[in-house]
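What follows is a short report on a single structure.
Of the protein chains in this complex, one is absent; all others appear in place.
The letters A and B name the chains in turn, as written, and every chain counts its residues from 1.
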Amino acid sequence: FPLGKRMSKPREQGLTMIIDKGLGPAETRDILHVGGQYIDFWKLGFGTSALYPPEMLAEKVQLIRSSGIEVYPGGTFMEVAILQEKLDEYLYLAQNTGFTAVEVSDGTIDLPGEIRERAITRAAEIGLRVLTEVGKKEQGMPAPVADLAALVRKDLQYGAYRVILEGRESGVNVGLYDENGRLIRDEFEELLSLIDDPRALIWEAPLKDQQRDLIIRFGPDVNLGNIPPREVLALEALRVGLRADTLQTTLNRRAAG
Amino acid sequence: FPLGKRMSKPREQGLTMIIDKGLGPAETRDILHVGGQYIDFWKLGFGTSALYPPEMLAEKVQLIRSSGIEVYPGGTFMEVAILQEKLDEYLYLAQNTGFTAVEVSDGTIDLPGEIRERAITRAAEIGLRVLTEVGKKEQGMPAPVADLAALVRKDLQYGAYRVILEGRESGVNVGLYDENGRLIRDEFEELLSLIDDPRALIWEAPLKDQQRDLIIRFGPDVNLGNIPPREVLALEALRVGLRADTLQTTLNRRAAG
Partner (left out) sequence: FPLGKRMSKPREQGLTMIIDKGLGPAETRDILHVGGQYIDFWKLGFGTSALYPPEMLAEKVQLIRSSGIEVYPGGTFMEVAILQEKLDEYLYLAQNTGFTAVEVSDGTIDLPGEIRERAITRAAEIGLRVLTEVGKKEQGMPAPVADLAALVRKDLQYGAYRVILEGRESGVNVGLYDENGRLIRDEFEELLSLIDDPRALIWEAPLKDQQRDLIIRFGPDVNLGNIPPREVLALEALRVGLRADTLQTTLNRRAAG
């Protein structure tokens, strides 16, 4: 009965990235069981990967990988490593733990362009898939949209696989979201006008209304991130029109061709 | 020590309906273990039932049934089937999968009265328990209360077991709830004045303050729906006065006789 069509894995579009704040072994298996086919990237949020019992971390990472999902530690962790001038140690440690990807971000620290470039190229060289993130975490200090767009272009050029638009875990008052979690339309459209291909972006969209708006704007195969793990099936239902919020749009889209 | 009294299962009043957005096998068992005796209806939300690996869905449905709980797919799923003129196929598929109930709703589509009637009577004929839902999902377009009341009466007459008052998963800005999730008192009282027996209703009340208000208004044996699965014990504590919010009311009720 599903109305919308979706690519199956491994796919290059319609990516879903989840944020995991510390799921245990049984919960991890449950989510892989029910939603594994709908998840493409699995982020161990913030620096939580440093807080697991080490053998459990390795096991968990392995379990996620074996379901065909890229797994990586939150960007804050690499920011701490860069602050300590331990970039290479960090990358090798991540790889040895079994992570298949990393995130280069400057959510908190000021990251000079040449260090950002080196982080991206080094990670790519040793075989890690690189996601980068743009958009500061602090409220009230948004970067000009033109700067964001320039950063997106550079990151892709240096070898980033996709660029993430910051939305935090809350989705509120950050990046392109206002204090009610709504997309700031002007900045959103300005950014799109400055980007070659929006399919290179992953939109952090933890809130349902954000997911709905982006699906209505870009179609079911928009790349979405910071999805709470227990919302994976609900998001998939949104994508394919099996939820009230997008059923009408999906029908219109089909009618249009 | 509990202060309030509650009927045990199977019960006809004080029903609790939960909304499941994709619980895995271990989580499902956990919730049945801890809260199974407090749950009467288990809804696989939206169209998520189409998104499970098929054999897992059948197993899950069986597990829920075997705990004496009615289990059914979200109403959006049947709306899609009706749009595709596949009502009978839908009902047989639901029954073959093991579902014991269905929900007839018009949350998104416009459902002509005769099709609504046919959906209710057909489902009842083949032995499915029928829940219907009233109240559109779209904000800003509330149906007049008199129309809602008329629909409730008709649905019950055609064979619906209970009629659900729409509250969505969010509980905000929908049906009888305002943009802060509070009951709109005038419409609420008007509806009650037009209904023969409010015990034929199930109130979707995902938020704790909504649950508390309805318990204070109708007593511990009000029918409540769209309860998040992990709130089942907290709701039961509310019902029997084991939570601060209703302890005082429960005491007053006892004092009054």
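We adopt the following convention: contacts are C-beta pairs under 8 Å (C-beta built on N, C-alpha and C of every residue); 3 or more make two chains touch, one makes a residue touch a chain.
Quantities reported herein were computed from a predicted structural model and do not represent experimental measurements.
The hidden chain makes contact, of the residues A:Gly22, A:Pro54 or A:Gly68, with A:Gly22. Across A:Gln13, A:Gln95 or A:Thr108, the single residue that touches the chain missing here is A:Thr108.
Set against the missing chain, the residues B:Ala26, B:Ile115, B:Ile184 or B:Ala200 yield one that touches it, B:Ala26. Of the residues in chain B, those that touch the hidden partner chain are 1-3, 26-27, 29-31, 33-35, 37-38, 208, 230-234, 236-237, 240-245, 247-248, 251. Although one chain is hidden here, its contacts on chain A can still be listed: residues 21-27, 45-48, 50-53, 56, 76-77, 79-81, 83-84, 86, 90, 107-109, 137, 169-170.
Keep this in mind: only the chains that are shown with their structure count from here on.
With angles rounded to a multiple of 5, the C-alpha fit of chain A against chain B returns 120 degrees of rotation. We define each chain's centre as the mean of its Cα atoms; on that basis chain A and chain B are separated by 34 Å.
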